[in-house]
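The complex appears here without one of its protein chains, the remainder shown in place.
Naming follows writing order (A and B), and every chain is counted from residue 1.
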Amino acid sequence: MSPSYLASLRLAGRAATRVWLFVVLFALWWFWSSGSKSLYFPPLSQILKALWTQWVTGPARAELAASLEHLIVGYVIAAAVGIGIGALLWSARYVRVATSPYLYFLYVLPAPVLVPAAMTLFGIGFTMKVVLIAFAAVWPTLLNTLDGMHSVDQVKLDTARVLGVSPAGRVFRVVLPAAAPQIVAGLRNSLQVAIILMVVSEWEASTDGIGYYIVNAQQSFDYVGMWSGIIVLAIIGTVANLLFVAAENRVLHWHYGARAVEGTR
Amino acid sequence: MRSARKGTRYAVGALLAVTALGAAACSSSSSSSSTSASTAGSASATGGSATGAVTNVTLGYVPYSDDASLFYAQDSGIFRQHGLNVSFVAQASPVAVEASMASGTEQFGFITTPVLINLASKGVGVKCVSTVDGNEPTNPADDTTVLVAAKGSGITSIKDLAGKSVAEVQLSSLNSLSVEVLAKQAGVNPSSIRQVAIPFAQMPAALAQGRVQAAVIVAPFTQTAVGEGAAVITHPNQDLFPNGTLTCLDAMSSYISANPKIVSEFRAAMDQSVTYSATHQSVVKQTLVKGLSLTPAVAASQILATNFSTTFNATSISTIESDMKQFGIITTEPSVSSLVWNP
Partner (left out) sequence: MLRRYSLTYGLRLAVLAAALGLWQGLSVAGVIRSDEFPSMSQTASALSDLLTQSTLWSAVGQTLEGWGLGLVIGAAAALLVGTFIGVNGFAYRSAIGVIEFFKAIPVIAILPIGLVLWGATLTMKFALVAFAVFWPLVIQVRYGVRSLDPVVRDTTTVLQIKGARKFFMVILPSAAPFVATGLRVAAAVALVVDIITELIGGGSGIGERILLAENAGPSDYPQMYAYIVVAGVLGMVLAGAFAVAERYVLHWHESQRAAKAEGQDRGYSERQVLVIVA
């Protein structure tokens, strides 16, 4: 057996381990629902068909595009603001200390409760949704940036100061890179928040988007449509995560390389 | 010094934890479903448990003023006289109510006619068993659902809606259907109207800010909108479905076949309460104090948008059905007699 044949076998094997559970659950869902007459649990075959006719080749593509647009813009703003404000505030310990309990007040307000205020301020279109997504998604990145910057090795910082690096230079060349792994963790969590808010912000006062599609499907008892929308959301979440992990590995390869020497990866 | 501080911390933490647990453990269940008969999982044909002569049943409802007769039937003991004890579960929409009925944890529910028709056309057996408090009133002053136009929108009639945005509380609803039907009747292309789902509470602001140019709004939010300069264009329900049955209390057909006695007692009790409400509105409205958490003054000022009828208007149901078919909301039209139950 040639080495390349073995290598591709190994690759196939790795792919199989990641996929087999999906296949089993999928098959179970298929067989369990195949004869179903229930309105609420239609056969998986119908759902998949709707997935194709609506989302891949049909009218729901517009909703998908609209939602992704909201998601990307909202997420990028959240990431930029989160890291930006984190970098600005990292030495403002008193601000953090004074406001941290109130952050939990804001966390637990259900998004449907925030929508009226957002609607009043930003109308009922693109802006409102992007603002809601950004507002909710900024916190994980912001908090992780602050924490990551805070746990930077003091020795490194002092060395930089002694070597005459400017304050801005210290932030960008010492603190941020050292905090990078934690910031990336925050960005990943922000992504998940953004996806959920993408749906929720389209629940009310919306005329497009996946959330709009799902809530309408629910209200007109189109459960085949609702399930197809849920699957689309789950796929978006999975793909977004895969993309994120790939980007993370590329950006942080130097960090992981160093940790790998210590054997923690 | 340090251990005293530590001690305080532990005490505060423990106190908080105990309070949380204690609140959870000692919570008194309100008049809702946690204590009523629960049949886990699949839709059950029997519901309610009998304790002595009284059967416990659960009813899912959407909170609004016309529930007054329903609350009255329970509060005044009319249900009990008919062998029933009804627990109410407040839910945000008929969609949630119907889903809960499918689970078997609720035996009766509030439903609007389009939702009833939609479900039936999709093969789910549901029937109206009683009116909520009657059918559409004859006098426009009693009809609390109005189409209003925003100040400065230039809309004075349905014709002017072409190309504008109209707010509804929900898109697949009677209100949105009414707008489409009225538009078509006035010669306007319904698809040129942009319909947006906005909660009633946000409609006055949306109108005032020009986010939408018109809205189908109900009392008590109408007063707020009108106070900000919105103009009443028409009463859609009066125009399209005079004396129509637009809402009802329903049960699943399987439940009705299995429990005909309970259903007929329910109907008799509701008919009694609705008939009483016709002549004792002020008394019945006071049930809204507890039922909707209103002050007595606000409760007394509510308008009951009904003609206090206890019979279903089959013609109106048929009209709604054909409208829904025309606008592609349903593909098959179930027979009207299969949608209502009469004793």
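Just so it is clear, a residue touches a chain if its C-beta (ideal position, glycine included) is under 8 Å from a C-beta of that chain, and two chains touch if they have at least 3 such contacts.
Given the structure is predicted, the values throughout are model-derived calculations rather than measurements.
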Among shown chains, those touching the left-out chain: A, B
Candidate in contact with the missing chain, chosen from A:33, A:46 or A:241: A:241
Hidden-chain contact residue, picked from the options A:61, A:93 or A:253: A:93
Option touching the unshown chain, where A:131, A:193 or A:224 are the choices: A:193
Option from B:201, B:283 or B:314 whose C-beta touches the chain left out: B:201
Omitted-chain contact residue, chosen from B:149, B:294, B:324 or B:340: B:294
Chain A, residues in touch with the chain not shown (by the definition above): 14, 17-22, 25, 40, 93-94, 96-113, 116-117, 120, 136, 139-140, 143-144, 147-148, 150-151, 182, 185-186, 189, 192-193, 195-197, 199-200, 203, 211, 214, 218, 223, 226, 229-230, 233-238, 240-241, 262-264
Residues belonging to chain B that touch the chain removed from view: 5-6, 9-10, 12-13, 16-17, 20-21, 23-24, 26-30, 32-34, 38, 40-41, 60, 62-64, 89-92, 95-97, 99-106, 199, 201-202, 204-205, 208, 219-221, 223-224, 227-228, 292-295, 298
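Basically, only the chains that are shown with their structure count from here on.
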Chain centre separation (chain A, chain B; CA means) in Å: 37
Chain A-touching residues of chain B, taken from the complex the two chains share: 93, 95, 99, 102, 115, 118-119, 122-124, 170-173, 194, 196-199, 201-202, 205-206, 209, 211-212, 329
Partner chain B, residues of chain A touching it in the complex: 37, 39-40, 116, 119-120, 123-124, 204-207, 215-216, 218-221
